[in-house]
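Structure in structure tokens, see below.
Every protein chain except one is present and positioned as in the full complex.
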Amino acid sequence: MISLYQPRDSPIHRLHPLTKLTLSFGLIAVALGAPVDWAPLLLYVAVLVPLSYVAQVPGPFLSTSWRLLLPFAISLFLIQSFFFPEGTQILARLGPLTVKAEGVRFAFASTVRILLITGALLLTLLTTHPGLLMTGLVQKGFPPPLAYVVVTTLQIVPQMRERARTIIDAQRARGLETQGSLLVRMRALGPLVGPLVLGALLDVEERTLALEARAFSATSAKTSLYDLRDPAAERIARWAVVLGIAGLIAWRLLEALQ
Amino acid sequence: MRYGASQSRPQWLLVGAGLAVVAATYLLLVLSRPSGLDQSPTANTGALIALAGYLIGAGLIIWGVARQFTTSTYALIPLAIAINIVIGEIVTLLKLPLYLDSIGTVLVGVLVGPWAGAATGGLANIIWGLFRAVPLPFAVVAIVIGLLAGLFARLGWFKRIYLVPIAGLLTGLVAALLSAPLSAFIFGGVTGGGTDALVAAFRAYGATLLQASTFQGLAADPLDKLISFVIVYFIVVALPPRVRSRFSQSGTTASQLPR
Partner (left out) sequence: MIPLHVEQVAYTYPNGVVALQNISFSIAPGESIALIGQNGAGKTTLARQLNGLLQPTQGRVLIGDLDTRQHTVAKLAAQVGYVFQHPEHQIFKRTVRDELAFGPRNLGYPADRATALVTQALRLTELTEFAEDHPHDLLPALRKRVTLASVLAMDTPILVLDEPTTGQDARGIQVIGAIIDNLRAAGRTVITISHDIDFCADHCHRLIVLGGGRVLLDGPAEEVFGRPEVLEQTAVELPQLARLTARLGLPLAWQPEALLDALEARQHQQGQQ
């Protein structure tokens, strides 16, 4: 199964998956609801980074977080610093281009926003096994067939990648060019995509029979192999966060409508 | 075998509410902040509304259609999502200037029906989100792609090769319009990819951020979906009869698929 999950024994790992998810969204809401544009950065540094140490995953957390941010940050600072027609304060001139203060500020605000949104979700994903995440959600009323779809997909992707590699080899061995002009590379799509999709559709029959043999049904709730603890304190915390998020959104919405 | 079993209906209340939330969010953002920027540069209100509206909308739609499919559709969806992911990787390997990461979604829409396509798209982005977080807010865009692919197939547009690119084009158009506010308000108008140069160009000519994001989407999505739809057409055409007959019993009838 592919996932970002890092197995550790930490208090954060032991939280109910839904609690982590709710807290992640709560943090995102607070960051976006705060009236200052450095709020997301503050929350990232003061909350997420310390929590990643508590969860014993600071390395993967920081590296994944920055890897996801980097392409956005580069684009944002390059584009919004130089091309911000709404801006009036000119910071510098580089030939025909002008760097505007409002543009730099906008790039900064957008970058830290993306940093916090991705970071908050990452911390949950790094500390929660996807199977457990789905079990936790199903426990709380998430439709079981959807949980099946998510978990199965995570298991299938590596097999499908392996199959794609073999298909590429098999077609190259029959003289298919995969390098060269755009036209040549476009024409390689059919012979590569065709067998991959055809093979997958042929698998459906077998997988359906396997599911039916296990009495898979869209309506029944699954009894879980995992025993997920969900203490009262966590339940209360979740409701509090959900109400907080709802209140914040309602407040901002009313403000926006005026 | 339940291949031919009729599907139950979506829970219209949930699905309708989801679609309404998404539409309202889009209109609110476009009407109240036509520039794609918050009035005060320190406010993240646009981002909050965009994120909340699109996520809640996507959640309601997925929830509303979750329990209605046949077992074979549930078996198909994970394969389709894996197809999205792996074809996306093949496209990167071939260094093509395209995404083609919704071929599985379109395929399910065409073979099974609009709601199955919608579920596939939404779940695909949730699963992408488990690795990159960024695709999660765009789930509703993927839902609409699967939904439209299914609707066009129901209308018989996949029977004739010349209608297929038009269906793809229209779907890409809707996808571009729908994703622009997300891109502008949450991601500052950029995607972190090569097409960001277009945003710079449009901004240089004085376009607002929302316009620039929309134009960028329009430059990429319609062509990408056009090619995806055409590829799906050729896949369906090349399907062995026994596979095609199995799927054409549920949702789309055989006469609506190409011969």
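Going by the order they are written in, the chains are A and B; count residues from 1 in each one.
Keep this in mind: contacts are C-beta pairs under 8 Å (C-beta built on N, C-alpha and C of every residue); 3 or more make two chains touch, one makes a residue touch a chain.
Everything numeric in this text was worked out from a predicted model, so none of it was measured.
Check A:20, A:105, A:129 or A:163 against the missing chain and you find that the one touching it is A:163. Among A:198, A:228 or A:242, only A:198 touches the chain left out of the display.
On the side of chain B, touch with the chain left out of the figure occurs at residues 237-238, 240-243.
One chain of the complex is left out; on chain A, the residues touching it are 163, 166-167, 169-179, 190-191, 194-195, 198-199, 202.
By our rule, only the chains that are shown with their structure count from here on.
Mean C-alpha position of chain A lies 17 Å from that of chain B. Every residue of chain B that touches chain A in the complex is listed here, in rising order: 1-3, 28, 32, 35, 37, 41-45, 47-49, 51-52, 62-63, 66-69, 71-72, 74-83, 85-87, 89-91, 93-97, 100, 103-104, 107, 119, 123, 126-127, 129-134, 136, 186-193, 196, 199-200, 203-204, 206-208, 231, 234-235, 238-240, 243, 246. Looking at the complex, you find that chain A touches chain B at residues 2-4, 28-29, 31-37, 39-40, 68, 70-72, 74-76, 78-80, 82-86, 102, 105-107, 109-111, 113-114, 117-118, 121-122, 125, 130, 143, 145-146, 148-150, 152-154, 156-157, 160-161, 163-164, 168, 178, 182, 185-186, 188-190, 192-194, 196-198, 200-205, 207-208, 211-212, 216-219, 245, 248-249, 252-253, 255-257.
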